[in-house]
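Removed from the display is one protein chain of the complex; every other protein chain stays in position.
First chain written, first letter: the chains are A, B, C, D and E, and each begins at residue 1.
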Amino acid sequence: MDIYDKINELYDKKREIELGGGDERIAKQHEKGKLTARERINLLLDEGSFVELNPFVVHRTRDFGMDKQTGPGDGVVTGYGKIDGRPVYLFSQDFTVFGGALGEMHAMKIANVMDLAAKNGAPFIGLNDSGGARIQEGVVSLDGYGEIFYRNAIYSGVIPQISVILGPCAGGAVYSPAITDFVLMTDETSQMFITGPKVIETVTGEKISSEDLGGSKVHNSISGNAHFRGKDEKTVLEQVRHLLSYLPQNNNEKTPELKADSNDDYRNDLADVVPFETIRPYDIRKVIEQVVDEGSFLEVQAEFAKNAVVGFARMNGESVGLICNQPKVMAGGLDINLFR
Amino acid sequence: MDIYDKINELYDKKREIELGGGDERIAKQHEKGKLTARERINLLLDEGSFVELNPFVVHRTRDFGMDKQTGPGDGVVTGYGKIDGRPVYLFSQDFTVFGGALGEMHAMKIANVMDLAAKNGAPFIGLNDSGGARIQEGVVSLDGYGEIFYRNAIYSGVIPQISVILGPCAGGAVYSPAITDFVLMTDETSQMFITGPKVIETVTGEKISSEDLGGSKVHNSISGNAHFRGKDEKTVLEQVRHLLSYLPQNNNEKTPELKADSNDDYRNDLADVVPFETIRPYDIRKVIEQVVDEGSFLEVQAEFAKNAVVGFARMNGESVGLICNQPKVMAGGLDINLFR
Amino acid sequence: MDIYDKINELYDKKREIELGGGDERIAKQHEKGKLTARERINLLLDEGSFVELNPFVVHRTRDFGMDKQTGPGDGVVTGYGKIDGRPVYLFSQDFTVFGGALGEMHAMKIANVMDLAAKNGAPFIGLNDSGGARIQEGVVSLDGYGEIFYRNAIYSGVIPQISVILGPCAGGAVYSPAITDFVLMTDETSQMFITGPKVIETVTGEKISSEDLGGSKVHNSISGNAHFRGKDEKTVLEQVRHLLSYLPQNNNEKTPELKADSNDDYRNDLADVVPFETIRPYDIRKVIEQVVDEGSFLEVQAEFAKNAVVGFARMNGESVGLICNQPKVMAGGLDINLFR
Amino acid sequence: MDIYDKINELYDKKREIELGGGDERIAKQHEKGKLTARERINLLLDEGSFVELNPFVVHRTRDFGMDKQTGPGDGVVTGYGKIDGRPVYLFSQDFTVFGGALGEMHAMKIANVMDLAAKNGAPFIGLNDSGGARIQEGVVSLDGYGEIFYRNAIYSGVIPQISVILGPCAGGAVYSPAITDFVLMTDETSQMFITGPKVIETVTGEKISSEDLGGSKVHNSISGNAHFRGKDEKTVLEQVRHLLSYLPQNNNEKTPELKADSNDDYRNDLADVVPFETIRPYDIRKVIEQVVDEGSFLEVQAEFAKNAVVGFARMNGESVGLICNQPKVMAGGLDINLFR
Amino acid sequence: MDIYDKINELYDKKREIELGGGDERIAKQHEKGKLTARERINLLLDEGSFVELNPFVVHRTRDFGMDKQTGPGDGVVTGYGKIDGRPVYLFSQDFTVFGGALGEMHAMKIANVMDLAAKNGAPFIGLNDSGGARIQEGVVSLDGYGEIFYRNAIYSGVIPQISVILGPCAGGAVYSPAITDFVLMTDETSQMFITGPKVIETVTGEKISSEDLGGSKVHNSISGNAHFRGKDEKTVLEQVRHLLSYLPQNNNEKTPELKADSNDDYRNDLADVVPFETIRPYDIRKVIEQVVDEGSFLEVQAEFAKNAVVGFARMNGESVGLICNQPKVMAGGLDINLFR
Partner (left out) sequence: MDIYDKINELYDKKREIELGGGDERIAKQHEKGKLTARERINLLLDEGSFVELNPFVVHRTRDFGMDKQTGPGDGVVTGYGKIDGRPVYLFSQDFTVFGGALGEMHAMKIANVMDLAAKNGAPFIGLNDSGGARIQEGVVSLDGYGEIFYRNAIYSGVIPQISVILGPCAGGAVYSPAITDFVLMTDETSQMFITGPKVIETVTGEKISSEDLGGSKVHNSISGNAHFRGKDEKTVLEQVRHLLSYLPQNNNEKTPELKADSNDDYRNDLADVVPFETIRPYDIRKVIEQVVDEGSFLEVQAEFAKNAVVGFARMNGESVGLICNQPKVMAGGLDINLFR
């Protein structure tokens, strides 16, 4: 055996890791309409730009028979790549390995890549698909969440943090996405809740489906925890790419300008949009369209608290944020109704 | 009546405001060799660059019959525009409205545009033509001056502040220009004084003309309160444009460089300018001419304290300030004589 | 006599000063294989870029007959120029004047040019060739060293400081180079020591040559005081120019990038350089060659503490520093042996 | 008339002002179980410590016949005094003058005393009893609220701000108390709401009493806007004094320590309070009693969100804050139910 | 079983832990002239002032049969107490438990108590008696040292850090004491070295005793790593107490003054101590005695680099540091000889 054998051995090992939980589990994932951790990364990032970090890490638990088995990458793929040529850092949980459950080393990989994102001033994206804390690791696993929450907090306002929910996200796993800047969810296949339907039935007797308890529609329209949703993973990952085009890389940079069309003709309609009688309602979105660069408005939380319309757009190609009353709904009045 | 009528109504009202105190008063102003507030703005700024702010504001005084009359723009035009393509903020007092007298709202308009100048880091220019405090508003009017003085002070060293005196500037009105960076005056038509000739005659028995008390020559040569003067408004407003070319927009920026002529031939004369015998006087201005970019020297306070020569010039196109002894006058010695 | 005579007189005086200690002493300097202070500056700097400062300064000592003699430039040439188009400040001691001995004004000239280097954020280079403190000036001369040491200390980490030893550098003169960032020496003609061979023989009875006591080999390989050495002055001055290409101008700037060759083919050898058996030694320099831009590695202190390899190189044209264990020597282990 | 007459005139005027709205209105106030502005101050402060500020201020409104009438102190008493020997600043609205309605000058008096409190680092207490904005002054009156809100915000975390609601507090008047640190209310006689019962009935058809809409019980138990309540003004004002004993004067000082009883005997009961079986609920207040200085626990918001117990106490005489889960209610679980 | 049984169980457990490695191992420790971890704490601190932290912590290693055994306190006692009434924080390694070997939890206990010392601004004292890293925990154990070194570094200059070596201190264990402010050692029973005699013999063939390699005399006189030594543990712990009397609690406090004797008579001897002939040596310690408060001089590193005398003393009761040349040794000249 010489040095080249050794190097090839390493490459083989890496290829094996890239298979994640194996063909059977991957097939199951696909059946559910879900992609694998690496397929998602490929869809999200510019082609060929992904660089993986720490692929060989495994857990160090010995209890509950865990000393007999390790999972590739400890259930999560981390690394960096580019979106529209701008660097981003990410993790992608691998549901085919331990059901994406978060253990000590799994968490450390995520924390490390968050540190790199902050150090290099680039957005951080989490692709969540996890059964929650890895119970075999007990409180150490919860401490892992702590490492992540701590970084969510201190990097808040420093770099954009985006959470994409592509499968279950329950218990300890749900706090981190909830405190990131944006949450995107897939319809049908993703859920966020602290306590699942079974526990709720046990405790309260109330039967509720996962989707009704914490599906994409619930969080986009009622709880306000999510900001965007899409019919499938491809759509949602495309939304992430689009959203990032409105955001700076970090708190010291400006969002790159886009070339703006200087076609101002369509703005003549503004007088027709706002009604002459001041008590007649109208759709503020129509006003926005007349004011910002054509087609540039990206509404955030479009289904939540419809008496307000918020989002991003561009003016002369420069990214701007909009916070608007929506006269069409409740006359745009502010209310406190969390559950409407 | 529909929305378009309403919009046109607004335009009509604005056009009416733009007429200021009306044709008769404008004619009087012209007779005195003075321009209207808006004519001055047009001369000062790059063509078509002026954007007016708060044109519809009127006072809220009810005493002394003031509830019966309002004046367009409350006697002052405020807004922003460009000089040589660089943004500036300004006010221009309208002598045809209440004699340009400063009241609560008049002051608030000025204070607002000062805040904008500082916020956007651009020079602030005041075109002064005012009879002083609006006595009908009493102490509230003086409080208005306070709002202006306060901003003069806190924005000092932050943005350039330039005062152009184009008519009377008396009493409370005179403090603000006096603490701005530069004061420019027109010959004959402008005066600055705290107490006018009439009060002085009443109190001291001494008869003195407005021009001798606070005219452009007095302030440029004796009191040192003014830095430049010109034979008419056009000349003075051109001086403002020229002066700004030597100044940065604010304390964080550099003055734009001008392309410099690299014709160094004329410098050979330096040896002839400075006399061989050290006790022989010479004109320091001739030395300056040999050292700076040709024709670039702008003397400040040319008529005041002639034993010193100060001003701006360019070296290799870069703006520099000069502080020189003038051997030609009093052998360049420093003195304390305020009234020579 | 008119002004032009006066000016010519000045030029004549300057030309005289440029001759330093005169032809005889210059001949002696050349015999020893050493150049004059100005010949060195010409070799070091981009052609025609040198501007001299304070050439007319002379000492103010009156004791020991010093009131009868002054030396051109008080024995040191100071000024600024460019290396590869980037500004540097320097002094060059003139051994032909008072043997380059440092007195009050000599030191003040050096201190002044250091202040200018720091103020303008450019590297400072000292070309040392001095018999040490000028004893006729006593403690005032030592105070002059103090002014230099103080600046060495406060400008440390602010601008690069480079000392080139091109002749004797003894006693008080040796502290300053020792605390600059880099020391370069010529073989045979330069020495650094606090106490010379004669004093050592007197005090300890031990006979030692200047070269063995403080020559370039000793300081590059045993004491570690020097970082580079060369066979003659031209070689060493070229090393200074090369070294500066890896350094930023000051602590707020980046080192200019060089265009990098993107020829990565040669890197395939890395697997052959690092041996398969982990206990077999190898040359870390071979690894560096495979990693950095081809031909870009500049080893610092190549002869000192060979169990570590440090230096500069470029990666994709960007300057980087390297600190490496050297497995080939003592298995790369750290030791404390100062005199190995 | 001499100077002493003049001084006496001033004293007479001040005595007149101290009568507020006159005997008839004072009688009405008393009938409702309410005290006058000055009676409240006397109850709140250490005897004889009150110093009034700006008693002679009146409004400057001329519309709606307001030029015919002024009210003593413009409807509010402001000043400073001491509580337990420590300085406090306060205002006390005088319902007998314009129904305590807030106008421009009324607001300015409050803003001034807030500035003094902050400048001198002492708590600020508002005794609220006001019909809201003085509509005769229109938007100027609302601007007055703005001056107060602005100070509430910037002095938050700098000095303690305490609001005591002793009568109606509606519309614009209610925002300021809501953002102060502590709100105390009297039962029956005080209410806080943005829109009163009549408007609600008009708009929604729903009939509701003032007490049910914004009485002390509602705000202490349901909305959480209030922190304490008492059966009458004396009780509530005594609560303010007690509360202040737990608070520092400002963010740079420590709360004065009280001499603590070192009687630790009663702590033996702790083992009996916390049940042996971990799933059995218990009252966290009993634990607190065992831990802090005897009798020192002051619960804040005792009736609100009973699954948590918060408040102040003393340990060894030093003031501490406590935030506790209350196992006795909902097993101490956190919920989001705003209206339970 | 009721709650009191439970509490007693806890007390029993704590008492058991306080026995450490058990009677047999304690006896062995005593035989070697060494005390137990807790006996040392009792000697060091003011009587009854010690409060232990985290006594119940045990390791979480499962390899090498470690899952079968835990040791009381994981081999280290941590906590705080008082010396001369001033708080200190400390750890005391328990050689009777796992030979005081440092594992993950052992390190975490030490790191925690260091954090508390820094947070509360009190000196930190380490009583070292450890076989080094616990090899069963592998790299996790080394990471534990990292946590300690990190804190040594960041708390350096913030609080005094004192290391007392009372047994073996080898390998990873020796770095931390070496970077604390003061190291004290017992004669015969303590040693500090990176690699022990056996490894040295294996590798170099050189036989050397533990005492000669890293005993108290070696480190106090040759390497300079230690600052004080004493004939037994009691002496050394008394030295710690004495040393602390010269030190402030932290970098924001002053050292408490001692009442000084104002007996200045003995100072008359100074003229006799310093010899008339300037080349005659004398003992600088005698000069110190004449200058500082009588009996107050505490020499630091008395046996190391004897050509310099450093230490603490008091002047008028105030603590001062002294750095002196010692003319008696090598004429007080500075040298670089590390191994003299």
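The rule is simple: contacts are C-beta pairs under 8 Å (C-beta built on N, C-alpha and C of every residue); 3 or more make two chains touch, one makes a residue touch a chain.
Remember, it's a predicted structure, so these values are computed and weren't measured experimentally.
Novice: Given the contact definition stated above, which residue among D:D2, D:E24, D:E47 or D:E277 touches the chain not shown here?
Specialist: Reading the full complex, the residue touching the unseen chain is D:D2.
Novice: Please identify which residue in C:D2, C:E47, C:D63 or C:E206 touches the non-displayed chain.
Specialist: If we include the chain that is not displayed, C:D63 is the one touching it.
Novice: Tell me where the left-out chain touches chain C, residue by residue.
Specialist: So the residues of chain C touching the unseen chain are 60, 62-63, 67, 140.
Novice: Mind pulling the chain D residues that touch the left-out chain?
Specialist: Within chain D, the residues touching the omitted chain are 1-4, 6-7.
Novice: Give me the chain E residues in contact with the hidden chain, please.
Specialist: 271-272, 274-276
Assume only the chains that are shown with their structure count from here on.
Novice: Taking B-C as the reference interface, which entry in A-E, A-B or B-D shares over half of its contact pairs by residue number?
Specialist: A-B
Novice: Fitting the CA atoms of chain C to chain E, what rotation angle results, rounded to the nearest 5 degrees?
Specialist: Between chain C and chain E, the superposition angle is 180 degrees.
Novice: Compute the distance, rounded to whole Å, between the mean C-alpha positions of chain B and chain C.
Specialist: 57
Novice: CA centre of chain A versus CA centre of chain D: separation in Å?
Specialist: Using C-alpha averages as centres, the distance is 45 Å.
Novice: Would you please write down the residue numbers of chain A that are in contact with two or more other chains?
Specialist: If we look for residues of chain A contacting two or more partner chains, we find none.
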